[in-house]
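The complex is shown incomplete by one protein chain, all other protein chains being positioned as in the whole.
Chain naming follows the written order as A, B and C, and within any one chain the residues start at number 1.
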Amino acid sequence: MHPLISRYLDVRRHTLGLAEPLSPEDCAAQSMPDASPAKWHLAHTTWFFETFVLEAHESGFAPFEAAFRVLFNSYYNGVGARHPRPQRGLLTRPPLAEVLAYRADVDARMQRLLPTLVHDAALCALVELGLQHEQQHQELLVTDIKHLLSCNPMHPAYRPAQPVAVECAAAPPLVWHAWAGGLAEIGHAGGGFAFDNESPRHPVYLQPYALASRLVTNVEFAAFVDDGGYGQPAHWLAEGWDWRAAQGLEQPLYWQRDGSTWHEFTLAGLRPLQGAQPVVHLSYFEADAYARWAGARLPTEAEWEHAAAPVLAGMAASEAPGNLLHPRAAQGRGLEQLVGAAWQWTQSSYAPYPGFRAAEGAVGEYNGKFMVNQYVLRGSSCATPPGHARASYRNFFPATARWQFAGVRLAKDIG
Amino acid sequence: MHPLISRYLDVRRHTLGLAEPLSPEDCAAQSMPDASPAKWHLAHTTWFFETFVLEAHESGFAPFEAAFRVLFNSYYNGVGARHPRPQRGLLTRPPLAEVLAYRADVDARMQRLLPTLVHDAALCALVELGLQHEQQHQELLVTDIKHLLSCNPMHPAYRPAQPVAVECAAAPPLVWHAWAGGLAEIGHAGGGFAFDNESPRHPVYLQPYALASRLVTNVEFAAFVDDGGYGQPAHWLAEGWDWRAAQGLEQPLYWQRDGSTWHEFTLAGLRPLQGAQPVVHLSYFEADAYARWAGARLPTEAEWEHAAAPVLAGMAASEAPGNLLHPRAAQGRGLEQLVGAAWQWTQSSYAPYPGFRAAEGAVGEYNGKFMVNQYVLRGSSCATPPGHARASYRNFFPATARWQFAGVRLAKDIG
Amino acid sequence: MHPLISRYLDVRRHTLGLAEPLSPEDCAAQSMPDASPAKWHLAHTTWFFETFVLEAHESGFAPFEAAFRVLFNSYYNGVGARHPRPQRGLLTRPPLAEVLAYRADVDARMQRLLPTLVHDAALCALVELGLQHEQQHQELLVTDIKHLLSCNPMHPAYRPAQPVAVECAAAPPLVWHAWAGGLAEIGHAGGGFAFDNESPRHPVYLQPYALASRLVTNVEFAAFVDDGGYGQPAHWLAEGWDWRAAQGLEQPLYWQRDGSTWHEFTLAGLRPLQGAQPVVHLSYFEADAYARWAGARLPTEAEWEHAAAPVLAGMAASEAPGNLLHPRAAQGRGLEQLVGAAWQWTQSSYAPYPGFRAAEGAVGEYNGKFMVNQYVLRGSSCATPPGHARASYRNFFPATARWQFAGVRLAKDIG
Partner (left out) sequence: MHPLISRYLDVRRHTLGLAEPLSPEDCAAQSMPDASPAKWHLAHTTWFFETFVLEAHESGFAPFEAAFRVLFNSYYNGVGARHPRPQRGLLTRPPLAEVLAYRADVDARMQRLLPTLVHDAALCALVELGLQHEQQHQELLVTDIKHLLSCNPMHPAYRPAQPVAVECAAAPPLVWHAWAGGLAEIGHAGGGFAFDNESPRHPVYLQPYALASRLVTNVEFAAFVDDGGYGQPAHWLAEGWDWRAAQGLEQPLYWQRDGSTWHEFTLAGLRPLQGAQPVVHLSYFEADAYARWAGARLPTEAEWEHAAAPVLAGMAASEAPGNLLHPRAAQGRGLEQLVGAAWQWTQSSYAPYPGFRAAEGAVGEYNGKFMVNQYVLRGSSCATPPGHARASYRNFFPATARWQFAGVRLAKDIG
């Protein structure tokens, strides 16, 4: 079997596995406009292959169900109309079983079609884009389900049989690693898949800087909370302060104070906060406020990539952790937790690289049109599927987004 | 078997039948804050019996699941905390199967308990209140599901196998029936169940008035729409006009213009508008605007009851239509369609009758605390369960509510 | 001079006197959508005479300024377009001086026109309607200015030279006065001016009832606050409770807790709360909650009118207090404070009397189109201009309105 085909089947199967612990109701609900139902993720990722691959290349193409073209379009204006995002949770029909049948049907047709097209490089690139796209939705499926379950006062677990690790030991001390700066290059270097937003590779000029060896831990962040960090405007960006006040935020999403101790809602249910593990589910505003309070700052995305690229280049893909229900504590004093633990907010606004060109056609809407009022996160998280992380990878969310596994790696100026 | 027990089992079974065509997803979704998921209706009606009957009278009472006390409380502050109403659609757990098990468990316990208590009149009254309460939720379950399905662009049917009647004949002409007015009595006369808001029976003074023989039909209402009725403020109450403009309303809920013809979304899916059938899903504001345009007015609740009571007294319960998916056209020139077709907006604000006293305890929250900014509807609708209609029955909704089977019976002053 | 002309000049002059203590800035600002700038009141009342009298009857009519027809129309769709209500505070042009010139110009033209038309009864009625309309705006001007000044943290006084009375003595005890009920008549009896909403006079059937001799005092209402009345849902209508919670209300508008004592913002600035004076600036929801807490209820408008009509008939117009900056304490044990202290919320929804007909033409929009989701207040307040109160007068506001001088007279069922 051609490697692309077996990869196709692996990725598609992985998505099904993520939905496996969920009931039809779990798969249908939408807890907020930013999140999507699991069923919608299952269908939309399938829609991508049906719309962009089968419709263009399958002879005698007929849609599995004509209405799905609109129902499961996310934001591709080039494809036509789409169902309003905040109402995805009202699509009780088609039922889960029909969406699973849709997946099976498209998979069967893709398996028939792919052998005839594997020598078409452009088509293979499009299929790979669809798989990378599906991997992004795998992570969203997990974070969206976590948010949904957190709204249930019974604190149900996503996967009760596989508990989140409990780690009693303290994290290793935070150590600063320094770089001299000067002219550097960032962006996708060629070889292997990358999204269009990672190109072109280009020079940037860096001042001397240092990065923390590991992510900020729960116990460190709790010190910020206990110090009244959520109540002192001096630590906050003005817009962040107003947002925090309007929302009445006093601690990270999913933290609950229980008398004198903290509990945290996780994918395995509510449990005592594990001090050595990285703090997650922070917004940009909280991450930035913590960094100011700690006398540091967030890194730029160029600083992060310049530091991380050599480390990640030396790391076998199989070494990258990931696919866990919760990030583990750091183990050493090197540049730890670059990937597989939590996305790391940078102070870099999400913007096109110099010379950026979006792809032609509807898939050109993939990235470029979101390049405003969002901030770049680097690395990857425990919920990122295996093999999906890269030094040049640019994740992005608005400064208020809290439902991702997003944490903080501190940076500072030196010299 | 004691009649109350067999009645208990009938009503409970009827609710299950209404949910029978629905998938777990259908039962879990909530299309707007005013509506509730079918699963929630199934559970809340059960919660009523568990909380108000079993908890007080069952020896060795233990709740089926302690968390349900909060999850499935609707608005009874006397019972304690409750889950926020707009988030009922996020309760993907417990799954439908567990709610059905909850129903079965409570039913079994009720069947054990009831024979020991049927001589306790107060307890029997409480059980009857629970059954009447469940019947109200039966109607809401149907109207809430209709609204949910209407949000799906595929226009799915609730019960495809039982199509809504298609009636080609014209409705009989609208005839005016007159009453001389003077001192009359309204309110529950005793004998049989009534809600607390129907008492005390009391005198009212009526001016001479006339009521239309039947409800306003779709073809009549379409003439209002075609005449620009939604665009002329002179027909509308000022608040209604502003609301209409802000919402951009141009026709009744569930009507869709398809070229030169109207279609209507029904519980059997989308179908051409049936001209002879009564217009339904009107807000108070639309009903009132139509009446002004037609040179008439809405009746008061006293006028309606005074006229309807003798007719309904002469009608065997089995004659009352109801429990259909859509109202049928009128057949004659008498005082038609008093019950079983569509609720009829009155111009009466929902207020306590002189001397009204709410019941003691938490069930006293049933009605009285809603007596503000709502308008009374009289009669019953096609979705009202059999046996649930009465001349003194007072239904009530805010002036903007559109998702009920609510229509218009015209009234006018005479003499 | 014809009495109508001298009355015209008196009323118009009185309005100017109310604006006299205000700066151009005070007259231009709008503190909330429900309120209007004083300048707008000055202009709109003038617009009424220019539009409805001069335009129809003045030979060679030319508007003072064509744009004013739109700028100063309040809600008369029959007259054409109008400036959006929430943006009245942005009309910095025309300046106050030009609005005063507009008043002077229209007054001069009215003085020329009126002598030629005083034998036209319909025209005289229209002028009288304009004067009654202006008197209503006189009261609104005062309450709107009070709200505006209350938004200023410096607590400026409207009229510092004329301080609000400080009364140390306790109020007389609350005494219940009883009526036997039965068939009664309410509504305007003919003779003298009345708004269309006070007609037709018609029979109503009353149950036996009692009314409190005076309004609820500040000290009585403070006991409700101290008893946690704002925190117990059992006292509140459900919609009122949700509204109260969403707004975070803990006391009447204009009350401020200063350590252990209450202060109240008045038209003479902030001052210690006067216990014997009637509590004012209550919403319907607060008035209703207080009444429940006190084991009583709000009166119906029919009960109020039936009780008040004989008292007010025996009171010379000159006896009616009014036109003060704040209500005085009650003095005796009769049916006190019917007028001139504070409007009294009734439990009656604002609805048309049986047989109600709105006037023809644009002035028919005066009352009828507001008859939904509002509650009737009876009596009059300290801010009502002299001679404007009547037993049949129906004031009305939404249940959430707090910025009027509105208080509570308790009622209860008897016998």
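Rule of thumb we're sticking to: contacts are C-beta pairs under 8 Å (C-beta built on N, C-alpha and C of every residue); 3 or more make two chains touch, one makes a residue touch a chain.
Because the structure is predicted, anything quoted here is derived from the model rather than measured.
Of the chains displayed, those contacted by the omitted chain across the entire assembly are A, C.
Interface note: of A:40, A:102, A:158 or A:236, the residue touching the hidden chain in the full complex is A:236. Interface note: of A:129, A:142, A:171 or A:204, the residue touching the hidden chain in the full complex is A:204.
Residue in contact with the omitted chain (choice from A:106, A:338 or A:399): A:399. Counting the whole complex, the residues of chain A in touch with the unshown chain are 75, 77-78, 183, 202-207, 233-234, 236-241, 284-285, 288, 347-349, 351-352, 354-355, 369-373, 399, 413.
Considering the complete assembly, chain C touches the hidden chain via residues 23-29, 31, 39, 67, 70-71, 83, 87, 89-96, 148-149, 151-154, 156.
The rule we apply is simple: only the chains that are shown with their structure count from here on.
Centroids of chain A and chain B (each the mean of its C-alpha atoms) stand 46 Å apart.
One simple way to say how far apart two chains are is to compare their mean CA positions; for chain B and chain C this gives 38 Å. Touching of two or more other chains is recorded for no residue of chain C.
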